[in-house]
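Complex shown without one protein chain; remaining protein chains in place.
The block that comes next holds chain A.
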Amino acid sequence: MNNIFVYCEIEEGKVADVSLELLTKARDLASTLGCRVEALAIGHNLQGIEKQLATYGAEIVHVADGEELAPFRTLPHAAVVCGVFKEEKPQIALFGATCTGRDLAPRVSSALHSGLTADCTSLEIGDHKEAKTGKEYKDLLYQIRPAFGGNIIATIINPDCRPQMATVREGVMKMEPVANPSPAEVKTVDYKKYLGDTDFAVKIVAREMEERKINIKGAPIIVAGGYGMGSKEGFGLLYQLAEVLGAEVGASRAAVDAGFAEHERQIGQTGVTVRPKLYIACGISGQIQHTAGMDGSSMVISINTDPEAPIGKIADYAIVGDVNTVIPKMIKYYKQNSK
């Protein structure tokens, strides 16, 4: 009882990376709290799913398996999650900050009257003393996220309501299998008792899903551009550099909002979190929303005309100069010096 639950996203029999990342984090939190990690798998044809989940630390796997539960639809999944949570009373519940998690988790939090924090960049366990009443709380979940356009970092807590709920973007937490995993205990959820007719008010009539074309999360080198690249055409330089270096092209939110690059390339709190061995930030000022998604890079090179740009403070090499002259030079000298 009062364990940590992870809602696991499953597509075509495979657990999403974000869910495995959350299980990895949940293990860490559970060892601090002295509780267990439970996974909730809702979908269809889920036989054997517990093996994937146990590898990343799920000790108990609740499985709701039925044709009407796949593909994901908000209402039936919300009803099953709420039903299970009411019975199991988790102290913490984690969801991926994906289109699914960001659709489902608020619905669940409203139904259970439990607080939810979106897009956390860090989760920790800590205590709290209420200033007004002097009431003390032990072992709360600190839900830490940039807020307010990335101008501040807020630590949010849910002192009184359970579960304490948070969503986390893909790539923010590390994904590490357990060294010697034990098999998970499987609990079959008698889900039909949670569902009513109104839970089927939305029908899926068509789905056109594509394989992910751009994989910046796994790229060892990333050449990222910001608003300072000036235009979509300006981004062309980044593709040239990326091609010679064998890199992927990333972008800041400002650049994506301005239409310079596709959303799939967005790095930062509201995009993807990356940890490449080399990150080249071109025309990126370096607001916290962006750096939250790349400050785990092994090496950062910034190219910016503004010597005071905040990106210079987290860079290993800060090149003060114009991207339009610096990048061609990098390409030229790379070609000259590499074999």
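Simple rule for what comes next: a residue touches a chain if its C-beta (ideal position, glycine included) is under 8 Å from a C-beta of that chain, and two chains touch if they have at least 3 such contacts; residues count from 1.
By our rule, contacts and distances are computed from a predicted model.
S.K.: UniProt name of the unshown chain, from "Electron transfer flavoprotein small subunit", "Crotonobetainyl-CoA dehydrogenase", "ABC transmembrane type-1 domain-containing protein" or "SpoIIE family protein phosphatase"?
M.R.: Listed in its UniProt record, the absent chain's protein name reads "Electron transfer flavoprotein small subunit".
S.K.: Looking beyond the chains shown, say which of A:Leu22, A:Leu116 or A:Ala251 touches the absent one.
M.R.: The one listed residue touching the chain not shown is A:Leu116.
S.K.: Looking at the whole complex, which of A:Lys14, A:Lys174, A:Lys192 or A:Lys329 touches the chain that is not displayed?
M.R.: Of the listed residues, the one touching the omitted chain is A:Lys329.
S.K.: For chain A, which residues touch the unseen chain?
M.R.: On the chain A side, contact with the omitted chain comes from 71, 74-75, 78, 98-99, 102-107, 109-111, 113-119, 128, 142-143, 147-161, 198, 201-212, 221, 245, 257, 263-264, 269-270, 277-278, 286, 288, 291, 299, 301-303, 307, 310, 312-322, 325-326, 329-330, 333-334, 336-339.
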